[in-house]
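Pasting a structure here, questions to come.
With one protein chain withheld, the remaining protein chains of the complex are depicted in position.
Right after this comes chain A.
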């Protein structure tokens, strides 16, 4: 079987298109590359959707934590503490079993026990908490002069937020937020190891990598392939976020622009 046939058979295996039976023997390099790459579809799905939806909740949480209303402030602080203070791995397990015990109550909860929705919700809340904290920090360091200038122009309320506070907050938070995005994508590999079942062996990249490592007793091929894919993904994220960073900073002179500097945040 040539490599093109393998790609045609297994390229979309992780979303249920193509050959159903996973390879039983041989395990060629081509098969490993194709299947692990096909698993990346799920990593990208979880990462992109959680990031896009989490962004809005994160803004809301950051504003809540900075607000003067004690109820909002307490609620946001607790939300951030709950998701940043506990391991994501345990959050996945808890959410899965929570949805599992809600299932008998109503058929509405059926999709929640499968990974595509249940895990997505956990990732959404998790990234909202982490980025909420980042945005809150940025909100605290919005320069005083900017706000005074806005006041002087007669802006207030929504227009001041939309035109001054929010863009400045994003600009200041962006390097840290890029970092958060990278590690969110890394965190998506936990999904299929934490209770959520891989239905019909449709899993993410790490699921297939560990499948091959288990079958061949040779971890030196599948994991480096996985690493290759993730380094590629990380580079894509960095360049995409770099473009946005350029746009956010376009009004500033060259030397006072925020530099994209990657920091560690790692496991959640």
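The working rule: a residue touches a chain if its C-beta (ideal position, glycine included) is under 8 Å from a C-beta of that chain, and two chains touch if they have at least 3 such contacts; residues count from 1.
Convention: contacts and distances are computed from a predicted model.
**Q** The hidden chain: which UniProt name fits, "Alpha/beta hydrolase", "Heme exporter protein D", "ABC transporter permease subunit" or "Urease accessory protein UreF"?
**A** UniProt lists the chain that is not shown as "ABC transporter permease subunit".
**Q** Which one, A:53, A:114, A:201 or A:234, makes contact with the chain that was left out?
**A** Considering all chains, including the one not shown, the answer is A:234.
**Q** Taking the full complex into account, find the residue in A:38, A:76 or A:91 that is in contact with the omitted chain.
**A** Once the missing chain is taken into account, the touching residue is A:91.
**Q** Hey, which of A:114, A:216 or A:249 is the one touching the hidden chain?
**A** Spelled out, the listed residue whose C-beta touches the missing chain is A:216.
**Q** Taking the entire complex into account, which one of A:12, A:30, A:100 or A:147 touches the absent chain?
**A** A:100
**Q** Counting contacts across the full complex, list the positions on chain A that touch the omitted chain.
**A** Within chain A, the residues that touch the unshown chain are 25, 27, 81-82, 85-91, 93-94, 97-98, 100-101, 186-187, 189-190, 193, 206, 209-210, 213, 215-220, 223, 226-227, 230-231, 234, 262, 264, 266-268.
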